[in-house]
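As you look at this complex, bear in mind that one protein chain is not there, while each of the others sits in place.
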Amino acid sequence: MLRQIAANRSQTLLMVAGVALGVAVVVAVDIANDSASRAFQLSTEAIAGRATHEISGGPTGVPVEVYRQLRRSGRRDAAPVIQRLVVVEGQPLTLLGIDPFADAQFRGYTAVAAAAASLDALLTVPGAAILAAATADSLGLAVGDDFEVVVGGISKRLVLVDLAEAADARTERAVRGILLTDIASAQELTGRPQRVDRIDLILDDAAAAQLAGETLGRGLRLDPVGTASGPAREMIDAFRTNLLALSLLALIVGLFLIFNTMTFSVVRRRAGIGTLRALGMTAREVFRQICIEASAIGLVGTGLGLLLGVALGRGAVDLVLTTINDIFFPLTFRDDSLPLLSLAKGAALGVGATVVAALPAAREAAASAPRSAMMRSSAEHSATRLVAAASRIALLLLLGGLVLFALPTRSLVVGFAGLFAATLGIAFLTPLATQGLMSALIAPLRSLAGSLGAAAPRDVSRSLSRTATAVAALMLAISVAIGLQLMIGSFRSTVAVWLERTLTGDVYISAPSVGGTAATDPLAPGVRPALEQLAGVRSVDFVRSTTVRTDLGPIRVAASSRPVYRGQRLYHSLAVPVIELSAALRAGAVLASEPLMNRLGIEVGSLIAIDGRDGPHRAEVVGIYYDYASSQGTLMLDMDFYQRLSGDTQITGAALHLEDPGAAAEMSLQVARALAPQQALDVRPNRALRAEVFAVFDQAFAITGALVILATLVAALGVLSALLAVQLERGRDFGILRAVGLTARQSARQVVGETMLLGAAAGLLAIPTGTALAYLLIHVINKRAFGWTLQMTFDTEPYLSAMGLALGSALLAALLPARRIAARSPVELLR
Amino acid sequence: MRALSLCRLALVACALGVGCTAEPADLPPPPHAADSRPGFVYASADRPLAFPGDYGPHPEYQTEWWYYTGNLRTADQRRFAYQLTFFRRSLVAPAERVERTAELASADIYMGHFALIDVAAAEHRLFERFSRGGGALAGARSRPHAVWLDDWKVSADGAARVLSAADDDVALQLTLLPTLGPILHGEGGYSRKGADPRQASHYYTFPRLDTRGTVEIGGSSHAVSGSSWMDHEFTSSGLGDEQIGWDWFSLQLSDGSALMLFHLRTRDGGIDAYSSGTWIGADGSQRHLKRDDFAIAVDGHWTSPHTGARYPAVWRIEIPSVGLTLDARPFVADQEVVASFVYWEGAVEVTGSSAGGPVEGVGFVELTGYASSMKGAF
Partner (left out) sequence: MAAALLEASGLVKSYVEGDRRRRILDELDLTIPKTEITAILGESGSGKSTLLHILGGIDTADSGSVRIDGADLTRLSEEDRTLFRRRDLGIVFQFFNLLPTLTVGENVAIPLELAGVSPAAAAERSAHMLDRVGLGGRAASFPDRLSGGEQQRVAIARALVHDPAVVLADEPTGNLDHDTGETVLGLLEELTRDRGGNLVLVTHSPAAAAVADRVLVMRDGVLHHR
């Protein structure tokens, strides 16, 4: 029967392409996800090493005295660490300042540094640094070279004293993102000569409890390793779940295609199968034959899909890593090794799914009795049966989706499961809906194009058993396009409104952030007075962005010199009137952003114990405000209060309110130039900052768009495949029409017209589906994944472009069948 | 003295990867070529030692060590011995150092060796540590005197020295009271090690410190008393080209006298002319011993199962000028220090005669340059 494959080359090619694309998308996303996961793991674990706990001291770091006391009291499983994101030649690296004498038991690879011939230089030459050989190579540096490093916008010079040669591949990857220096050099680079960022420890729980009790306090904190990156990890996981769900969508669309084509291939060969059955082939043998065919197609398609997936994966890795870097967590590590597991998963999924999708067809073929298999099936009958069966499944899926959404959980996976169920449910309603739509179209089309016009929707209905799956797949892909576009559009407009209200300054100043991550590098001490003395400035607001320790874990704070301005911020809920907010914050109350509320489950009136230099301060949450700057959530404090609480007087950002807002651009240039000798700063006019926010925003959704396009492509292949099938079946009809005088061109037009009806059906059905999808994405998925409330806005653009996509892909799919119909002579068609 | 510990610090540097790859016997280069690091001061006869200032560190000399060894006994005569040594090495001479703001910046590396010998169990437990000098994580000072590395430390309590060190299940807490000294070796503490006058160290000793305290091993604590020996030495030069190692002796005798001797072994199997010693009388009088004033004969050997090195294990020492004939043998054969560099440092018991009368004693012997298996290890 393998000859059957050869006989229907175009059908087979389409099936192979469908499997290949589906597998490719899943594999590409999986590779990207896996790479993101490993990058994150490397970025956190490579640096944490074997440490179990860490002592940290909030934004001001840990005094050396604390470390000295640990060592002098005999605790030798402790190592001081300074860790910063820095930039060398535009490349972000993690500056890791360590003590070579204490570090070997924590990070094996730093022993490489300690054993280097250059240990004395590392210790005695200020700014002596070690890089991985590959990193030095990519930066064009050789041992002995000095080079510039930008630490928090301030340029420093380092000298490369040695290259780290890693012992194994994993170490090599870990070391690649690291700029290793002695702890003393790192103290000097970060401008905090008496402090380190943290002390890593190897402790069992008892020792940890004891240590926490005896030596800490005074704003210091002992936490298990990973506490700091925990929230970021959650966010990245949510992001990855989103991508995974989208990639599965592409596969599902691919499966529809396989199911469709296999089923049709069986139907078409009924006569042959019937004959074979009559000649003595058993049902089991028929079943096996079909499964073997499907496996062959699955294998070839999967093989191609893996190749394509790896190629696509390379691009996807970039997109995903950049997004994570920009939004969630600075990644300076990268592991480009090919994840064999991803390939294995893709292979299993591809072959398995193909066979599963072919099972109904195989069962149908095997179940047909020898005689009835030889008879022509009644198209109308099977169409009616299909509509009824599909509608029953649709009902079940929709009910399942409802139940999943009703579950009292914040689980993203459950949310996606509900979304899938609901979407598939609607997809299964496609035959019914298409039928209804076509009936409604008969009369208008008759008056428009006569009998042939009336025939078109009837033909579509009649061929539903062949085309419904394709229409459903196309509908699915297009509704996802609508849903995502609406969601992204709503997101964008929500952010735009929020920016409008939040970015009230005319010029914004911050230290350059590495890889777009929120700036927490302080402004140089001289910046503040310089800004306050600027002419043409009405007022200056300052902010300190950093992370503080609380009883609820580390939380990002923004301590603002003017946390409440003109009551413009959008509040979710408030405990006091807006006019009393400023006073409340000055007295030590705090505002929490909406994502923080969702993440920590806090509300207005909750108390958060924030670590201060004299112990924890129990701050009351007096308001929840909408904020889209961070999906981890932010705590807003009054700056004066924060400084008293923490002793941290550094600032990380400033906003200038100008006397003449129109002069923002010139003022930005002027400020940047004036401050350049002190610190290279990002000085941006309001408008540029806003543009940057949107650039990052759009970039974050770039991969989403790519996935939707791929899914639509798969769906268009499905339509093409279905049409080729239908065309084979309807050749006779066209033969008759040609015999009674329909020209070749007219028959081509008829094919195109009927296909456009299919496309229009998919597009029209996708409108309500896509809208529902957008609603679910916005109110369930986004909320669960990121904690953001978005205002749903409706734009005609997504609908129009979706309709265009539907018709366009239908047109594309119709071209080949139309040409084939036109090219064949009437007598060939009649045969 | 441990003059030749010079080499040892060079080896420390090796262990830390500081620019050397040669095997111990090849180290260090001769003084004139010795140090590419400029600015260090060489030992000189013109520099008298003065206390308590010279109890502290001397950063202008490249290497320095404080060396405590002792033989101890419990009330029921169970024998222990210990070694607690602090080495300092300067990476940059003070004059060459750049101003650093970082509290943890350091131009000194400290290394510590701590050993406890349980004679009854024939057990030698050794611990080794390194630290930077910066941030006062390790260091030394003269007034009040202290030397420390993490929680290993020596501090002054009046005239007494308090030692404490612990690691794993081994600990030591001792109070040492000097009954003699400081004794200055060589010419007022200027101790020659080679033909080049710079090939020398400043070297003084407390040859007899009454010691009391506790040692802990394997979970049990023992009150002990006995006698300790302390050396402090600083220099900027190392072994000469032809010198491959040394045999060094610090002995405390029952008649109240004490003895420091060292043989510098040369590549051709001979004994270097600058080998020397000091005899210290019970009253604190001292006599400088030149190469030809004493003889050390080896009567037996021990081969290390750890490194394969073959060490001398029984000695007969003869010093005709003071009428001394002594036989020394280790309490425990295996007191090899297998650390960043390998040597043998062990407690010995001594029997013999002094001016015709019988005499006995205890002491420590240090043997270096035997572990040729070290070759290529760094």
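Think of it as A and B in the order they're written, each chain with its own count starting at 1.
Definition applied: a residue touches a chain if its C-beta (ideal position, glycine included) is under 8 Å from a C-beta of that chain, and two chains touch if they have at least 3 such contacts.
It should be emphasised that the depicted structure is a prediction, and the values quoted were computed from it without experimental measurement.
Novice: Since one chain is left out of the picture, which of the remaining chains does it touch in the full complex?
Specialist: Looking at the entire complex, the absent chain's contacts are A.
Novice: Looking at A:V159, A:L552, A:V696 or A:A744, which residue reaches the missing chain?
Specialist: Residue touching the chain left out of view: A:A744.
Novice: Which of A:R410, A:R458 or A:R492 sits in contact with the chain that's absent?
Specialist: A:R458
Novice: Residue-wise, where is chain A in contact with the chain that is not depicted?
Specialist: Residues 379-380, 446-447, 450-452, 454-455, 458-459, 462, 732-733, 735-746, 825-827, 830 of chain A touch the chain absent from view.
The rule we apply is simple: only the chains that are shown with their structure count from here on.
Novice: Give, as an integer number of Å, the spacing between the C-alpha centres of chain B and chain A.
Specialist: Centres of chain A and chain B (C-alpha means) sit 64 Å apart.
Novice: Give the list of chain B residues in touch with chain A in this complex.
Specialist: Within the complex, chain B touches chain A at residues 13, 16-19, 91-92, 97-98, 100-107, 109, 129-132, 134-137, 148, 150-151, 166.
Novice: Can you check the complex and tell me which residues of chain A touch chain B?
Specialist: Contact set of chain A toward chain B: 64, 67-68, 71-74, 76, 80, 99, 101-102, 114-120, 123-124, 126, 182-185, 187-188, 193-194, 196.
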